[in-house]
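Missing here: one protein chain of the complex. Every other protein chain is in place.
Our next item is chain A:
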Amino acid sequence: MQFDHILIRFGEMALKGKNRKHFERQLLENVQYRLKHFKKVIVKKTRGRMYVLLNGEDPHKVMEACQQVFGIYSLSFAIHTENDLESLKEAVLSAVSVEENAKTFKISAKRADKSFPLNSKELNPALGGHILKNKDEMSVDVHHPDVELKVEIRHEGAYVTSKDYRGAGGLPIGSTGKSMIMLSGGIDSPVAGYLTMKRGVEIEAVHFHSPPYTSERAKQKVLDLTRELSKYGKRIKVHIVPFTEIQQKIHRDLPDSYGMTIMRRMMLRITERIAKREGALAITTGESLGQVASQTMESMNTINEVTNYPVIRPLATMDKLEIIDIAEKINTYDISIRPYEDCCTIFVPKEPKTKPNREKTVAIEQSVDFSEDIEKALASIETVQIDGENSSEEKGSFSELF
């Protein structure tokens, strides 16, 4: 008998009252999507639980994939058997045999199906005795066992599990709405996107592209970053906003020191408009307090004035090193450090205003009319769909070479 199932536990979302059904359905869909390349697996939902039937797929590969899905608290390999004592005995014996180095064990039986003849107190010695009889070197230790075998008798059959694997935590993507993430290509914004997704938020990305000041490669970098993010969820839309004219106009017509602040206000205005169009109720940024000139408290206050959408800033209170740790973990760091100019690093004034105030900024901004430029940019957005699974659309054009 072998582990033929993976048992998925939800954790915090099991608590969420009326939303629970919706959350579970979303998680089921997300797990199915993540496992779609494992053709033989079947994902099943029962009350408060989910099971992946392996049907011969590599258990560890499937486990690894499941561990990337948000909304899962913990996972275990499991053996599914009939609700009868003999099958259970066989199952606990093979489960304990998998743990090669274990010397001591403990059985924790739970009986959800009360029609089963033995109660949990009677089950523990019955099953433990079977192991002791067949494994000379093993003994029972109820306080610090090397391996704890959990046996659950449920209506649909019994499950025997051993070790717990940690899930990604959080909530299933798509269960808490949608946010527009502003992706520059730097280290921070993908991390902000990841953390937002972790809380169950579906994301779409907005990138400001300023050719020829920024290159195709800077854009490609953003698409590659999005691809990494899309591995945690489904397809992600990237809205590429042509931003050259607005940037040039800011640089040409407005005082240098306010250029950066006003550019950010323009970006936020445009992002809010895209959010409205796409049905997103929030905007996410990778801002971290005090990191650079645009991210002082004064700058945030002045820039934030242009929108009344919630701006989610998952990194606001994090240190750079903490952010880098996450970026490395989610494989975006190496992409982010590719050395191409992005829209934020061109036209950087020698002395940007680090403490702008709202009144002065508004007064300066109003001296030039940007409304037409904004409409024009919005009308010429290029939208790309990124799917982490069938990676890179550009392979299409090279595939004949391979």
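Please note the rule applied: a contact is a pair of C-beta atoms (placed from the backbone, for glycine too) under 8 Å apart; a residue touches a chain by one contact, two chains touch by 3 or more; residues count from 1.
We take it that contacts and distances are computed from a predicted model.
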- prompt: What is the missing chain called in its UniProt entry, if the choices are "Polyprenyl synthetase family protein", "Cysteine desulfurase", "Cytochrome c oxidase subunit IV" or "Putative tricarboxylic transport membrane protein"?
  reply: "Cysteine desulfurase"
- line: Where A:Gln220, A:Thr244, A:Thr307 or A:Thr354 are the choices, the one touching the absent chain is A:Gln220
Query: In the full complex, which residues of chain A touch the absent chain?
result: 215-217, 220, 391-392, 394-395, 398, 400-402
